[in-house]
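Below is one structure, written out as structure tokens; the observations come after it.
One protein chain omitted, others in place.
Entry: subunit A
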Amino acid sequence: MQKRKSHTDISFNIWSGIFFGLGAVAFIDEAVFHQLLHWHHFYDLSTTSIGLISDGLFHAFSWFATVASLFMVADLKKRRVFNFKLWMGAELLGAGSFQLYDGIIQHKLMRIHQIRYNVEIIYYDIAWNVLAAILIVIGFVLIKKQINLIKK
């Protein structure tokens, strides 16, 4: 009985973290790469229509996910089942996954926009996607470690 209850709390912690990570990456993407650096373009005329749809859906979902994840944290904290390390791991997993999706599918296949213009783009692409992969790996390790600790 007790085990099943803690099982749902683990998954709430993880989902909340993943949502927040996704929202955080989308926010950094917008604030840093669009607004501050002006590397990304609002609209690149080579964008495919599926790219526009994907971008629109992810953009909308990232806002929703950020807000919902914070309400989930509040709820977890209120019930005293918030596990920061587990949540942090899930956040990195969510952040890395979205960045990888953005870097491979959205930038390259759907051609929404490139990371930067008038530069040798390949180095930027490699840095972007390798960073994403590192985030995913760290996230996985943290989650695994925490789940093992809880189960002991």
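Operating definition for what follows: a contact is a pair of C-beta atoms (placed from the backbone, for glycine too) under 8 Å apart; a residue touches a chain by one contact, two chains touch by 3 or more; residues count from 1.
Here is the rule we use: contacts and distances are computed from a predicted model.
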Options "Sugar ABC transporter permease", "Malonate decarboxylase acyl carrier protein", "Cytochrome c oxidase assembly protein" or "succinate dehydrogenase": UniProt name of the undisplayed chain: "Cytochrome c oxidase assembly protein"
Missing-partner contacts on subunit A, residue numbers: 1-2, 4-5, 8-9, 12, 42-43, 45, 52-53, 55-57, 59-61, 63-64, 67-68, 71-72, 74-76, 78-79
